[in-house]
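For this view, one protein chain was removed and the others were kept in their places.
Read from first to last, the chains carry the letters A, B and C; within each, the first residue is number 1.
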Amino acid sequence: MKKYTYTEKKDTRSGFGAGLLEAGQKNPEVVALCADLVGSLKMDAFIKEFPERFFQIGIAEANMIGIAAGLTIGGKIPFTGTFANFSTGRVYDQIRQSVAYSNKNVKICASHAGLTLGEDGATHQILEDIGLMKMLPGMTVINTCDYNQTKAATIAIAEFEGPVYLRFGRPVIPVFTDPDQKFEIGKAWMVNEGTDVTIVATGHMVWKAIEAGEQLAELGIDAEIINIHTIKPLDEAAILKSVKKTGCVVTCEEHNKFGGLGESVARLLSTELPSPQEFVAVNDSFGESGTPDQLMTKYGLDTINIVEAVQKVMKRANK
Amino acid sequence: MKKYTYTEKKDTRSGFGAGLLEAGQKNPEVVALCADLVGSLKMDAFIKEFPERFFQIGIAEANMIGIAAGLTIGGKIPFTGTFANFSTGRVYDQIRQSVAYSNKNVKICASHAGLTLGEDGATHQILEDIGLMKMLPGMTVINTCDYNQTKAATIAIAEFEGPVYLRFGRPVIPVFTDPDQKFEIGKAWMVNEGTDVTIVATGHMVWKAIEAGEQLAELGIDAEIINIHTIKPLDEAAILKSVKKTGCVVTCEEHNKFGGLGESVARLLSTELPSPQEFVAVNDSFGESGTPDQLMTKYGLDTINIVEAVQKVMKRANK
Amino acid sequence: MVVFQAFLPNFSLTCYVQSIFNYICHINQQPQLMKHTINELEDIASQVRRDIVRMVHGCQSGHPGGSLGCADFMTALYFDVMNHTTDFKMDGIGEDIFFLSNGHISPVFYSALARSGYFEVSELATFRKLNSRLQGHPTTHEHLPGIRIASGSLGQGMSVAIGAAQAKKLNKDHSTVYVLLGDGELQEGQNWEAIMYAPFNKVDNLIATIDYNGQQIDGPTEKVLSLESLQAKFEAFGWHVITSNGNDMTDIVKALHYAKSLTGKGKPILNLMSTIMGNGVDFMMGSHKWHGIAPNDEQLAASLAQLPSTLKDY
Partner (left out) sequence: MVVFQAFLPNFSLTCYVQSIFNYICHINQQPQLMKHTINELEDIASQVRRDIVRMVHGCQSGHPGGSLGCADFMTALYFDVMNHTTDFKMDGIGEDIFFLSNGHISPVFYSALARSGYFEVSELATFRKLNSRLQGHPTTHEHLPGIRIASGSLGQGMSVAIGAAQAKKLNKDHSTVYVLLGDGELQEGQNWEAIMYAPFNKVDNLIATIDYNGQQIDGPTEKVLSLESLQAKFEAFGWHVITSNGNDMTDIVKALHYAKSLTGKGKPILNLMSTIMGNGVDFMMGSHKWHGIAPNDEQLAASLAQLPSTLKDY
């Protein structure tokens, strides 16, 4: 198992804030919009440097999406920011018509995704946003795994032409990817090569997959770990190649097991390479209030759950 | 192949209209709401008989969902009616918080789902609504296959306690199910027993699956056809039992292949019985204007597509 | 079971008589027949404020600012104005019911419910903790008595209240539906759908109150997205608008009784209630900064020092 270490913990949303500033410095067409959550989205630095390129929309997410779509017409590259729930479910039809179907160059940037939002509870903890966004034709869906990757992704999507959903989170987590990385949209990152099982992980679950990989190594299990940061378009080749080798797969996402990355992988395999799969995901329930760690444990999204899923899927694959 | 015949064609939305009237006659707590689409939803008969139990909301779908949730508090059983797009994507967060998470007894009834809406084009042809609704914990998701089944389902959901999404459509299609059927939520209907392949179909695709079954029979292929009218909760036992026998499956839905019934089946099989699967579904694109038949052909949702998918999947299963 | 009835049992004839009476009270500027004196209500509100800061401190998260600002209103509602029973039934038939649309101020809601007898006050200590019925934002999912709808995602409560009010009409239930909304929350378009719908459909058993504190997360409302004259807006949409000072117990009690006297007259009623965010804790007052952060130990002590304990802390 390849060794990953970290010296600090940071929130992925701060990676977004840093990336937004840099994207804004690189390209004067980059503008930002926010629906009364500037601090949560870490947009302050951008606003300070480019006050005239920032649009405070107030608590009106639908209007924000429409305005963003309109701004693209004049050549702007708008980044909208609010919580993941209000970035997706609240404005699904607006994104569908004014952004995705109209093929507008809007970057929908969503913080506080998933259970790790913590104490606010279920109304704010969306576990369906990946599914919502992946069903929209033409939408690129990204869920990054640490500060550095989020920053790199933010810069990359500014350079990419087309609608993007970028999902990140609230809590501080290990920073373990390369600070100078170039983010390649749609290209899976091979975290660790292995032969016994494929672990496909996205977002906050990538670090947990690494931890699981270490524990599995101790048990003599050689896990291949793939970071699917881009859920759509899915790097099908990378997944197929890996599962062809390992024969079984565990998908890990901070999302409902219905509709998300796991089901995308299941669909892919069912049409190309039917294989045993286990889902580390929320078992079709709402979240609740609690600390991020408590919730990840209670809802079965911990390192141990990955380890157990691997053991189960390997048994099913007769390994 | 069991013989199915029909003497008339009707639209499933008229089955809803008839069912709503009967549900209203049976239970005085049944009320109806509409967002400026009374005629399209076939609510006229209900309104005529129970004018004081009808709420015209105007073009304000979010408000409609909230009002429906509020009506349940006083013991009412509200049926909301609008097009499928405006019943789901437009109001996802409202359904999520005020209905699903609050566990309110609202029946969200959606017409003009899918490509068969026809000439209005992509802004109205939602192909993601099954996925949207299936991701909500506690939501029952139903997509009926003809007039009689829609009528029976409408009556059944009035008697069922809990949030329901009922999806139906615009065009007239064969009426081939029993007019006196009792609709059992969550229980798959075995349309035809067979041994070579499992065809799982929902909504308008069920009749096409029957047509495909007949063509396959001529080719010597004995297809088992299952009508999954309830996509959530999914009748997992029925699907597993069938695929255990046939070894392969084709799913058919008037929906994006991402996020819908097909992915639910893929997920189920991946965790229980990995098997070759083919998807007869829209290949991740928006629809467009055209007649229903033209669109079903152009987007690969015709009888012939089912036949070809069966041949492909059986080959993959080495049959 | 604790029963609160502000005046007489709420049947239509007595109701009518009572409305007139309320109105006279209002113009006399002396609300009468209350179970609690204004002083007593102020004392309860002080305890509610203590509960708020202690709850938010206890889990180091949550929203003290709006909660403190609405402590007087919620006390007036639950201890004086509403005809309600704490023997909680979801359908609320025959009683006045309340919805909190701006769900983030759940601490004041939970305290008002517990203090008026819906559940044990000791349960306030579980606020926002794992497995609690006192979720960060109110929910029916955990079956906490007193809660009839989830809120937290802003902008939905007005519609729900209208639906509940229309159900009361169908049920020939002459009691009243109350809903509280934030002022920033009014930037959400769904509210305006509801605001347009209610007068046209004569939803006149509905009293909506706006927590008009002029603050939201990113700053003063007039800097984020000004609401300008809310009175003019609601009136242009056909509401009967009254104004009140939500941090003056005499005034808010009076205004709410007056509002009740206006029910049944064909129009929904809007109580435009000026408040001060953070009211009652000097260093939290008047700034959006305390919208959603928790006091530390020192700040807690400083807060409590300003708020007499009256009903015993949980």
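Basically, contacts are C-beta pairs under 8 Å (C-beta built on N, C-alpha and C of every residue); 3 or more make two chains touch, one makes a residue touch a chain.
The structure presented is a predicted model; accordingly, all values stated were derived computationally and were not measured.
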item	value
Touching the absent chain when the full complex is considered, from C:36, C:133 or C:233	C:233
Contacting the left-out chain in the complete assembly, out of C:75, C:175 or C:190	C:190
Residue of A:23, A:37 or A:57 touching the missing chain in the full complex	A:57
Footprint left on subunit C by the chain that the document does not show	187-193, 196-197, 200, 225-229, 232-233, 235-238
For subunit A, the residues touching the chain missing from this view	31, 52-53, 55, 57-58, 60, 62-76, 78, 93-94, 96-98, 101-104
Those residues of subunit B which, in the complete complex, touch the missing chain	34, 36-40, 56-60, 62-63, 85-86, 90, 118-124, 286, 288-291, 294-295, 298
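Quick note on the criterion: only the chains that are shown with their structure count from here on.
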item	value
Per Cα centroids, the chain farthest from subunit C	B
Euclidean distance of C-alpha centroids - subunit A vs subunit C, Å	38
Between subunit A and subunit B, centroid-to-centroid distance (C-alpha), Å	30
Shared interface positions of subunit B, touching two or more other chains	93, 96-97, 101
Shared-contact residues (touching 2 or more other chains) in subunit C	139, 141, 150-153, 155, 189
